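Only a single protein chain was left out; the remaining protein chains are all shown in position.
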Amino acid sequence: MVGPLHYLVLAAALFALGAVGVVIRRNAIIVLMSIELMLNAVNLTFLTFSRFPLVVKGNDAPIAGHAAVFYVIAVAAAEAAVGLAIVIAVFRSRLTVNVDEIDSLKN
Amino acid sequence: MNFNPNDLVGILPAVILTLGGCALMTTEVFLRKDGPDRRYQPFLAAVFGLIALYVSLSQLGDPSATLFAGAAVADGIGRSISAVVSGTLVLSVLLAAGYLETLSASRGEFYALALFSAAGMCLLSQATDLIVVFIALEVMSLAVYSLTAWLRKGTKPAEAAFKYFVLGSFASAIFLYGAALAFGAAGSTRIADLALAVRNANAGSSMLVYAAGALLTVGFAFKVAAFPFHMWVPDVYDGAPAPVTGFMAAGVKAAAFATLARILIGGFGDVGASMGPHGWQSLIVLLAGATMLVGNVLAVPQRSVKRMLAYSSIAHAGYLLVSIAAMAGSEPRQDAVFGLVFYLASYAATVIGAFGIVALIERKLAPTGASDDLTTWGGLAQKHPLLAAAMSLFMLSLAGVPPTAGFMGKLGIFRAAIEAGLVPLAIFGVLTSAAGLYYYLRVVVYIYMVPSTKPEPVVGGRMLTAGVALAACAVLVIWMGVQPGAFATLTQSSLAGFGK
Partner (left out) sequence: MDSYLTPYLPVLILLVIAGVMCTAISLLAGKLGPRRITSVKEGAFECGNPSTGDGHARHSVRFYLVALLFIVFDVESVFVYPWGAMLHDFQAQHLGWFAFGEMMSFMATLALGLVYVWRKGALNWSADVNS
């Protein structure tokens, strides 16, 4: 039977994949996607703890996790918008979205 | 659970700043493209900032109150930090006015974003729920990312914004994962419930609690630029417009440190029992020591004053971490909390002044594409004696030389550390700040002793608003240094309602 641990491990794996993606991927757009992946792993964790609560606080504990996910989704959208706008600004000034070539700020 | 309209009074500074941002943003789009009628914008923003400052100062003595069913709180440290943030905003906006006009980048969105960001900072310092912390953190950060990319000339601003965005969002995601684990351990995202879970942690849940604490701390270590997570600071501070750099150095630091203290003390204050006698204190001590060392050492070889100030801000994050380490425990140590708030206020006044003068140099250099090498500061004393004196004052304050605000700030923090038994850390801090004297005084040497290499004057454009802001910074720096007792209300009321 699939239990909370499966979801938590899946979420941790997704989070790790996202973190690795931010660090090693070269394309700025894929870096943005990796950040989104990390946020969605967090959402999965919130939902798991909502569905299988370890500690029950009153009767709105399950709802608190769901509400948190809504906020995270909304903030992630705003973050993606700002990130995309910044990537476009980088592209306009350098004509590339390759992270390795974005290096004019060095001593 | 019902909504109580009176709760809005508790977050009044944030509400005022948000309304100001909306007003500036919507009026901007009804203006003509290149009209001269944009002059009112910095003043409107400053007025909203002043109102928020007045409100947070007038609420300083009030008893602390829980807001929105425990999601936020109106307590001493929240009000003190709101006051620091509002003051930071007013000074930065005045400095930005002439800067943006000279570079013909003056639009209402700049001030709107600054106001939104300041609203996020105020809310951040008052949040007692991890989800509210996250939202306030993002409101603050997203606006600051955009401000970093404000100037569209050259490749530097967009790159700095990109770096800041990627690392900042990465840090937010790590923080949020910590919040999710804390939710699992506590069954709620309230910091108070987290403290309960920490106290009752058993063999099964203690791992979850520790992991949550570690992730939450790492997320904020990024934001405050503590040692292993400081790599973004020099590039971002260098690439951002100088008034924005000052705003972010002062405001983001103030809000992030207040929240870090709130999470560590309010949420994890009791972790000591299961983790050793001092809990997370030893970790923060290590972090503080490494941050002070790295910031001061890396600042030495910098030729650009802006980059030097960036590394110096890392060093100052280290000093601030000393005060966090000193307040460890389930009840925060009073003098450490006073030290933190006073240091944040003194650092804000100093660093905004320093970056304000960098902004004056930068706006003259911008058309030539040159960066502010130390040599461009040569001969400043002959051409602009007042500016030279002010810059020297800010450098001395950053170095911690009496009788400046920086000295009193460092004194308070190191004294608190000694009281808390962290004598080696305090000695190490004093030694590193003495080493810092070298690179701060080098700027003063260039200003006064090195002759000018360039014939044209260094500073130009409209100076009035920037002059007023710089004078205010200088007065504050001296006042806080000579008469720190005058700021006792600001610092000492910060303890009300802090902790459990």
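In order of appearance the chains are A and B, and numbering begins at 1 in each one.
The rule we apply is simple: a contact is a pair of C-beta atoms (placed from the backbone, for glycine too) under 8 Å apart; a residue touches a chain by one contact, two chains touch by 3 or more.
It should be emphasised that the depicted structure is a prediction, and the values quoted were computed from it without experimental measurement.
Asker: Can you work out which residue in A:23, A:56 or A:78 touches the chain that's missing from view?
Answerer: Candidates A:23, A:56 or A:78; residue touching the omitted chain: A:78.
Asker: Please identify, in ascending order, the residues of subunit A that touch the omitted chain?
Answerer: 1, 67, 70, 73-74, 76-78, 80-81, 84-85, 88, 92
Asker: If you put the missing chain back, which residues of subunit B would it touch?
Answerer: Looking at subunit B, the ones touching the missing chain are residues 2-3, 22, 25-26, 29-30, 33.
One rule holds for everything that comes next: only the chains that are shown with their structure count from here on.
Asker: Based only on mean CA positions, could you tell me how far subunit A sits from subunit B in angstrom?
Answerer: Going by mean C-alpha positions, subunit A sits 26 Å from subunit B.
Asker: Where on subunit A is subunit B touching in the complex?
Answerer: 15, 18-19, 22, 28, 31, 35, 38-39, 41-42, 45-46, 48-49, 53-57, 61, 64-65, 67-68, 71-72, 75, 78-79, 82-83, 85-87, 89-90, 92-94, 102-105, 107
Asker: Where on subunit B is subunit A touching in the complex?
Answerer: Contact set of subunit B toward subunit A: 131, 134-135, 138, 142, 145-146, 149, 152, 154-163, 165-166, 169-170, 172-174, 176-177, 179-181, 183-189, 193, 197, 205, 208, 234-235, 238-239, 301-302, 307.
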